[in-house]
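Yeah, one chain of the complex is gone here, protein chain that is, but the others are all in their spots.
To keep things simple, chains are lettered A, B, C and D as they appear, and every chain counts its residues starting from 1.
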Amino acid sequence: MTRARRYIRYLVPFSLFGTHRTRQILTANPVAELKRKDVEKVAITAYDYNANNLNSAILDRIEDSFQFKGNNRTTWINVDGIRVADVEKLAAHFGIHALLAEDIVSMNQRPKMDDVDDVLFCLLNMLYFNEKSNCVEQEQISIALGKDFVITFQEDPQKDVFNPIRDKLRINNSKLRQRGPDYLCYSMLDLIVDNYFYVMEKLGDRIEQVEEEVIRKSNTHSLARINHFRKELIVLKRNIAPVRDLIGGIVRSESELLEERTLKYFKDVHDHIIQAHDLSENYRDVMISMQDLYINNVNLRMNEVMKVMAIVTCLLAPATVIGGIFGMNFDVIPTIHNEWGFFIAVGLMLLIPVWMLFMFKKRGWF
Amino acid sequence: MTRARRYIRYLVPFSLFGTHRTRQILTANPVAELKRKDVEKVAITAYDYNANNLNSAILDRIEDSFQFKGNNRTTWINVDGIRVADVEKLAAHFGIHALLAEDIVSMNQRPKMDDVDDVLFCLLNMLYFNEKSNCVEQEQISIALGKDFVITFQEDPQKDVFNPIRDKLRINNSKLRQRGPDYLCYSMLDLIVDNYFYVMEKLGDRIEQVEEEVIRKSNTHSLARINHFRKELIVLKRNIAPVRDLIGGIVRSESELLEERTLKYFKDVHDHIIQAHDLSENYRDVMISMQDLYINNVNLRMNEVMKVMAIVTCLLAPATVIGGIFGMNFDVIPTIHNEWGFFIAVGLMLLIPVWMLFMFKKRGWF
Amino acid sequence: MTRARRYIRYLVPFSLFGTHRTRQILTANPVAELKRKDVEKVAITAYDYNANNLNSAILDRIEDSFQFKGNNRTTWINVDGIRVADVEKLAAHFGIHALLAEDIVSMNQRPKMDDVDDVLFCLLNMLYFNEKSNCVEQEQISIALGKDFVITFQEDPQKDVFNPIRDKLRINNSKLRQRGPDYLCYSMLDLIVDNYFYVMEKLGDRIEQVEEEVIRKSNTHSLARINHFRKELIVLKRNIAPVRDLIGGIVRSESELLEERTLKYFKDVHDHIIQAHDLSENYRDVMISMQDLYINNVNLRMNEVMKVMAIVTCLLAPATVIGGIFGMNFDVIPTIHNEWGFFIAVGLMLLIPVWMLFMFKKRGWF
Amino acid sequence: MTRARRYIRYLVPFSLFGTHRTRQILTANPVAELKRKDVEKVAITAYDYNANNLNSAILDRIEDSFQFKGNNRTTWINVDGIRVADVEKLAAHFGIHALLAEDIVSMNQRPKMDDVDDVLFCLLNMLYFNEKSNCVEQEQISIALGKDFVITFQEDPQKDVFNPIRDKLRINNSKLRQRGPDYLCYSMLDLIVDNYFYVMEKLGDRIEQVEEEVIRKSNTHSLARINHFRKELIVLKRNIAPVRDLIGGIVRSESELLEERTLKYFKDVHDHIIQAHDLSENYRDVMISMQDLYINNVNLRMNEVMKVMAIVTCLLAPATVIGGIFGMNFDVIPTIHNEWGFFIAVGLMLLIPVWMLFMFKKRGWF
Partner (left out) sequence: MTRARRYIRYLVPFSLFGTHRTRQILTANPVAELKRKDVEKVAITAYDYNANNLNSAILDRIEDSFQFKGNNRTTWINVDGIRVADVEKLAAHFGIHALLAEDIVSMNQRPKMDDVDDVLFCLLNMLYFNEKSNCVEQEQISIALGKDFVITFQEDPQKDVFNPIRDKLRINNSKLRQRGPDYLCYSMLDLIVDNYFYVMEKLGDRIEQVEEEVIRKSNTHSLARINHFRKELIVLKRNIAPVRDLIGGIVRSESELLEERTLKYFKDVHDHIIQAHDLSENYRDVMISMQDLYINNVNLRMNEVMKVMAIVTCLLAPATVIGGIFGMNFDVIPTIHNEWGFFIAVGLMLLIPVWMLFMFKKRGWF
């Protein structure tokens, strides 16, 4: 019974295959959830700077940010947490088209870039690797680049990602401070794309673990994990591929918002995102060859079992037949009254299999 | 016998695989059924509006709509139900090319866009998800955008889809009322594309259920369902892919019928349809990995059965041989007259398998 | 022996797999058979018309057609059956380039379009579905469109395909009669492309039948048929894909032979051929998922057999062991002299399998 | 033992799988063997002609060909056998760039076309089908087209391929004689491309034979042959695909070396090479479906064996159990002293399997 349970166990870990994640991946509807529930707390910060001077402020109301417009300094307004009314007010004041404002408050948008009314708009996802669920999570980030401002929107106030930029901003005469808003926008995209590599590295670690497991055990558990990571690769590719077009679009946009000398930096990010995309293709190839490996391993084991069965069946054959022969109840059976008959019979039962094994081995059967 | 029937059952649900659906998918002939049977009842409604004023009317005869032409207000004429004569009359009066009129009355057309004689013409399919048959159903919609009118044709009077637009039209000074017919056309395409996401969401629900079933049972029933949804994905892709080109064509058309400020909205719909297309690719990927999962599960079960057979065969081996040995009718068989002989023999019959199990387990055989 | 024969039968229907068809598909050499054998009988018909007036004539000699050149009326010369000398004469007189004349008399040409010396030349294949052999057959048609003439060449006089056009030509003031040779050329292409849908519909019927067979039986016969129709799909695609480029080439050609108002009609044919091409891709997808279904079905059946073997093996195990135990010839075997011993032993032989079945069922083993 | 050998035989034909060919395919290094060993014998022929007059000469030394330059007649110099010094001298005199000269003496070059310093240079491979080894062999041909000359280089003096062209050159006023060197160059490419079809036809014959073998036997031998021809298709595609670009490049080159009227002929070759490329894709499709067929056949046979095993196992079951029951040594066994007991038992041993067969058959089990 415990043996039976042990087999049953093979059927249990299927519960590992979460259909929940499939649903998340398949229902990326940018429309159905157009209006997200407004968050309770919104954190608005503003950085107003030139090379020598930096004002940083935490704003209570969205209207407080309006003063920074058109003051000939570079302004970065960061909004953590989306409230529809706030976004619309801000968009109206800074000349961001209403459709873009709608994109900012929508969820599950495909990464995209737009150049409308002197505002260069990027919407893309920051990726995180959730170590507990082994899932790639995403956080939507909208960046609006204007003549002398950058406005950024993030969903979750807890997950602010721009701290490295804040650190650099605090340094007087740093490159970031010397350059205009286009360089600030570049720094953000660079930070996000660099993070993709970090997520892929984490994912690579996990895939390596799965490979090790496949090699060692190849049971249902590893099948479940292969299946799981195939789904995560879909999420990864879905986020990286359009970002490639997005940054390529910026490079080709010939927007007046981008200085000639900053363009090189965007090209550098473009190189990185292309590499990330190539790498995600490599991940897919490795994943496929891992699945092939899994199937081959399973087949190999089955073949092993078949071989053992075949050999046991063959070795059993002579013993069964000899036992049957001398177990018959005929009156006249040769050697049956012979003193050594039994030992001869048992000897044959042993010798024939040994000879068979020898022959099999000689022919490289096993 | 009941056991046998239980196995037979595995062969029965194959009747689930409907070949009927295959036929529907394969025979999308726009020519053979060029002339559809005229419907009995046609519902014609007209909306004639500017920002401040709206006339809505239910028309009895197609000729009643002719008055709205050229009155400097935006006119929307919606025809639910296709009668060849009506379509031709309407087309002739409003300057829609005869070939387009033919497209309107044809069935199973590939979604397409055309810009002929100052009329921008779109033909595409509204999709519905039939919850009962789990099929993606389609309803052909033709939209003709002229200088100051939009004329729409739908097949089935029961399935009118433009109610949300009607609601917005009733509101004075709504954006829809302030803008011209190009914005009305955009609203329609937006409504249709948004609906694609809704259908995909429903389909995603079903696919998730199939995945759960595959994980839990992996029987023929789940195979039948995988097969079914693969076909539905063909229908989905067939409808979405050409619509992407269609809307892309409108954006690039440089038609004078589209105001500069409306173009942004069409671009927005274009973003949505690209996302829908990407998503349908993801569906396909998920479907393929589900089929792989199914096959792997089936193989795994077979391996389980093989293992049990191998183990039973191995455990049976010593008992059979020992029984055979001491069942032989030789006169001289050692221990046969011994009082404990039987118990030793039976003991060996039990001990050898136990020892074998121990060895197998030690080597991680099962 | 009859049983054995029954198994053998599974190996017989392989003769269904015709290698003959493979040869036909693989040897599409336009060069080796450059010069076809001249047909014995050639049927030449000429239609010389304008909107009000139609001369139709059956010509005996190819030279009789020379008079129609340059008479300011539209002339259609149709040649059923290819004789090299005739084609060369006709080509020389009507200014068709010698290379095109060579194409006309070649066989197995890839569909193509050419615009040489004021002649727009199309070569493509009419498709037929042979109901007996279930094969897609092809008949090469060459169309040469000049300033005021259309000359068509077909191989087989029996298989003339242009009767619907002849019917329309006979109607005075019909659209076909009012328009010039470009519209006549359009009508021919439209007729041919429409026929592709008809052939695909027939093929779709057969594929549906195969699917039904795969679902019901999944034997070698269905494998042979899947294999057969995969080859037919190669023929189909090979004919449709280049025709798409052909008609696309006409639409983009900016040839002076095509009036502006006729171009719309060619665009319409272009839409149709794109749809035919999409549909042929769908056919391929359906075919692949059918092959997957076949393989899965075959696997499923094998699994069934394996399960039955496993169960019989398991049920046999206790009976064999018990029979072996009490069949041994020891002097002292407990219960052997007991009156009910036999019944207890046989009872165990029955009870243990019943209990095993019960346990297997409880765990969902079968 | 002979039986065992018979199985071993299945493992023998693996020696059919030549790894030698794999090496040939994989080591196509244009660099490592840059300098080929000079051949011992070089055959140089020159044809100097215009429409009315032809000088043909067999030249002893490469310098003898220098006189033909710039004599206003078309000159064709053909070099069979490559000697590095000769090629360099010739190239220097006729203004062929040093890099092209290096290409001529290199081996395993990818087919390519170049237009340098008023010389149009083509390097491609003539293909041969070796009937004995069933391999596609290649012979590198370089063609340099200048203002009034064509120089060709071939590797193996034994394998000269241009005899049909020589024959045509001997005819006064033939098209080839009337036209310039561009037409001569076209004739060569046409000859080479036509030969591709011939090689494919041979290959098609062999593939058809393999298919027949797969259908009839599906043993390791056919697997080896499928594997072999898959490699040959790689060779085929590797030669045809770049030639398509090569000839397309000539057509688009707008080189002054090509007369307008000759361009049509190059377009015709282009059509042929496209068809050859399409056809090679079809070969691949046929090959893949053949491999599928092989696998399915092998599976089917295994299923047959499994079925027989299952049936024998089932039929053996009751006989074994009944024999075991009445072979036990209990004192009291019912019917054991009955006169007909034995016959009843044996009768049951026969009747139960018969009844089982009947039931199996009724359920369509075999």
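Brief remarks on what is shown
In this text, a contact is a pair of C-beta atoms (placed from the backbone, for glycine too) under 8 Å apart; a residue touches a chain by one contact, two chains touch by 3 or more.
This one's a predicted model, so the numbers in the text were calculated from it and none came from an experiment.
Contact with the chain that does not appear here is found for just one residue of A:L120, A:V308 or A:A345, A:V308.
When the omitted chain is restored, the residue from A:A92, A:I215 or A:L350 that touches it is A:I215. The missing chain, though absent from the display, is touched by one residue of D:Y49, D:F129, D:Y183 or D:F326; that residue is D:F326. Mapped onto chain D, contacts with the missing chain fall at residues 3, 6-7, 10, 14-15, 17, 19, 22-23, 25-32, 97, 99, 103, 109-110, 112, 114, 116, 220, 223, 227, 230-231, 234, 238, 242, 291, 294-295, 298-299, 301-302, 305-306, 308-309, 312-313, 315-316, 319-320, 322-324, 326-329, 333, 335-342, 345-346, 349. Mapped onto chain A, the footprint of the missing chain covers residues 194, 197-198, 200-201, 204-205, 207-209, 211-212, 215-216, 264-265, 267-268, 271-272, 274-275, 278-279, 282-283, 285-286, 289, 292-293, 296-297, 299-300, 302-304, 306-310, 313-314, 317, 320-321, 323-325, 327-334, 357, 366.
One rule holds in what follows: only the chains that are shown with their structure count from here on.
Copies chain A and chain C of the same sequence differ in orientation by 145 degrees, per CA superposition (steps of 5). One inter-chain figure worth recording: chain A and chain B are separated by 26 Å, centre to centre, where each centre is the mean of the chain's CA atoms. Across the assembly, chain B contributes 299, 302, 306, 308-309, 313, 320, 323-324, 327-329, 333 as residues in contact with two or more other chains.
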